[in-house]
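The complex appears here without one of its protein chains, the remainder shown in place.
For clarity, chains are labelled A and B in written order, and residue numbers in each chain start from 1.
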Amino acid sequence: MHTRREFLTAAGAGGACAAARPAEAAISRPPREMPPAAVGMLIDSTLCIGCQACVAACRDANGVEVEDTPFALAGWNAARTWDTALDLDGRTLNVIKVWRDGTAEVKDRASDGFAFAKRHCLHCVDPSCVSVCPVSAMRKDPETGIVSYDPDACIGCRYCTYGCPFGVPQFDLAVPAGKINKCEMCRHLQAEGRIPACCDVCPTGASLFGPVAALQEEADRRLAAAAGATTTFPRGDIREDRPRHEGVVPAYLQHTFGETEVGGTQVRYLSAVPFANLGLPTLPDFAPSRLSEGIQHTLYRWLAAPVLAVIGVAFLVRRNRIRQARDTGREL
Amino acid sequence: MAASAERLRAPLITPLTLVLGLLAAVAAYFVVQRFALGLGAVTNINAGYPWGIWVVIDVVIGSAIGCGGFAMALLIYVFNRGEHSPLMRPALLGGLFGYTLAGAAVLIDLGRWWQFYNLVLPWHMNPNSVMLEIGLCVMLYVVVLWLEFSPAILERLGWTGWQRRIDGIMWLLIALGIVLPFMHQSSLGSALIVLGTKIDPVYQTPFLPLLFVTSALAMGWGVVIAEATTVSHSFRRPSEHRLIVRIARVVGWLLLVWVAGRFVGLMVRGALGGVFAGSAAAATFWVETALALFATAVCLSPAWRRSEPLMLLAGLAIILFGALYRFAAYLVAYHPVGSYSYAPSVPELTVTIGIIALEILLYLSFVKLFPVLHATRRAPAQA
Partner (left out) sequence: MADYAVQLAEALGPDPDAPIRRFGTVTRRQLFRFCAGVAATMGLSQAAGVRMAQAAESPARPPVIWLSGQECTGCTESLLRAYHPSLETLILDLISLDYHYVLCSGAGRQATDHKHKVMDEYRGQYVLVTEGGTPMKDGGIYCKSGGKTHVELVREAAAGAAAVIAIGSCASWGGVQSAGPNPTGAVGTHEVIPGTTVINIPGCPPNPYNFLSTVLHLLTFGRPPALDAENRPRFAYGRLIHENCERRPHFDAGRFALEFGDEGHRQGFCLYKIGCKGPETYANCPAIGFGDVGEGSWPVANGAPCFGCTEKGIGFDKPVHALATLRTQTPPSVYPATDAPKGEGLSPGAAALAAGAAGIAIGAGAMLVRDVGRRDKGGEA
């Protein structure tokens, strides 16, 4: 449930965006287009059974250790049997969280219900992290659109964490020489012709890998299907002929999260409960990096303004210093 | 200018400097710990709040407090108020340590500090990044500040040849010293634009760069007002109040325009409702506005600005206003994704306090070691 204040705040923010849009649009750089061969994921919260197979597979595939959250009982998890990550952090690049309301009786119901949320990088079409990184450690692949990270370039300023609208890139704060940790869509596996580990193991196809265009088509198909009707769901890679499984079409919210948010993302979500419940922020369609880059490049185009400013100010300074010296000299 | 400055003849080591040194030493212990064990062992920053007080207080606020030199240079050399030049070197010295220690704080806070030089490698540079602009600009400005201040050191060392050479390019250094802070102080505001809805609508505006650079300018003058009054009072030197009052008039109008512009901006963006929302961001907004208006009132009222203590209070209010504005924009108005909270840890606070203590300690030591302060008429002028 949203409080009245949250609603008003959201309405205010929306109003603010709407009012300022023409002026902002004028200075903003044009939006970035998704690469034609972009790959992504379709995450259907209603299909997720919360088995966390994707979390385990992700750790395996990316060699990140199981989170060992401190607990009152010393050594309770010495064998690291239990994965206790609470959120994305320096060692967790994929996490299954649960949203509960009231008695949490029925899955995917907004009141007294619950839903599972898979959280990791959404691989924005117009990523803020790539825009803000001073040393180009974050890059967006021109073909696949995967947002990747290069620890050899990174200086650890964590501006990507601060700037990401989804709170995804995380710096490992627990070690002296940490690095940023974020989902790179298992690009090392994709290079071998395999698919991201989470989609590979997902038993229900709740995490589905494939070209974004095909995934959006699949999302549209599910949204168009009548709730309660029987349909089949693909698993693993949407292009592959893996056995589909039969299921009932849930009462989807008629929106694919990530289709338009912050200029679009390559990982998209379907859900039967509000996306905000899944921990996905309510965002405008406008990628904020368009405005910041627009302003920055207007001010610093060819470094003309700063250079001219230095020349102008230098002229004034020189003239005034000579005058002042003369004046002081006279005074003395 | 060189002839009009003298060093303060006072003992280098006093109870105050000992305390400041002790605070800095305690901070150094935690800095060592940070490098040995990692950021998480010392700070409370987390997945939701990647930037804590080391970034916000030590760097963002610290550098703005260091804007005294920049603000005075603008006044003296661009607006041709040569009469203010006695305040130049002290202001420059404040900026020197504000910026140098801000740079040091950045190195402490950088997660992969050993690769910081990537910032200057052209093949790594990302021209879209506001952070790149800030990083390069601050690095350059620290060099410029040291060169700008170097005559004071060279004068003391008696290296007149070098002094003349520096003086020959001083016009360029001063020009850079004015333009560079304009660039990175505005960029410190631009840095928040990309956060979009993560920053409360009360603070988020495309005019953040303008609001940041103008408030930095105001803070610079505020620092000069407070500093000049404090130093002349503490070291029993003649009052500079005559000069301060003139600065006050400028800063008063600047703050008035700033506050009015901010209100208009909020109205245009339809976000004015947010300041009545009862949120933390709204609270800081009103405190900032109150501080700025108080300072404006003192600065623009002919009767009030004649009073030295009121003027000092106004100077402190301006610094507090600018510091709070920065703190609020970066931490209070910032809404992390997820229900994260952040409060600094004891070691984190200790390091920040230690850095401030070190700044004061270095300032006090430098005014005693080098000719910084305006020469009193009784003192014999040094050629």
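Keep in mind that, in the parts below, a residue touches a chain if its C-beta (ideal position, glycine included) is under 8 Å from a C-beta of that chain, and two chains touch if they have at least 3 such contacts.
Keep in mind that this is a model prediction, so the values were computed, not measured.
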## Note on the structure
Within the entire complex, the undisplayed chain is in contact with A, B
### Query
Thinking of the whole complex, not just what is shown, which of A:Ile27, A:Ala104 or A:Ala174 touches the missing chain?
A:Ala104
### Query
In the full complex, which of B:Ala297, B:Ile353 or B:Leu369 touches the chain missing from this view?
B:Ile353
### Query
Which of A:Val64, A:Ile96 or A:Met185 sits in contact with the chain that's absent?
A:Ile96
### Query
Which one, A:Ala38, A:Ala57 or A:Val313, makes contact with the chain that was left out?
A:Ala57
### Query
Of A:Glu24, A:Asp44 or A:Asp87, which sits in contact with the chain we cannot see?
A:Asp87
### Residues belonging to subunit B that touch the chain removed from view
44, 46-49, 229-230, 233-234, 239, 307-309, 312-313, 316, 338-346, 348-350, 353
### Positions on subunit A contacted by the hidden chain, ascending
49-57, 82, 84-87, 95-100, 103-105, 107, 114, 116-117, 201, 203-204, 243, 245-247, 277-279
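Convention: only the chains that are shown with their structure count from here on.
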#### Entry: Whole-Å gap separating subunit A and subunit B, where each centre is the average of the chain's CA atoms
34
### Message
Which stretch or stretches of subunit B touch subunit A in the complex?
### Response
35-41, 43, 45-48, 50-51, 73, 76-78, 80, 82, 85, 109-113, 115-116, 118-119, 121, 124-133, 135, 170-172, 174-176, 178-179, 182-183, 186-187, 190-191, 193-198, 201, 204-206, 209, 268-271, 273-274, 277-279, 336-338
### Query
If you look only at subunit A, which of its residues touch subunit B in the complex?
5, 8-9, 12-13, 15-16, 18-20, 23-24, 27, 87-90, 128, 130-136, 151-159, 161-167, 170-180, 262, 279, 281-284, 286, 288-289, 291-293, 295-297, 299-300, 306, 309-311, 313-314, 316-318, 320-321, 323-324, 327-328
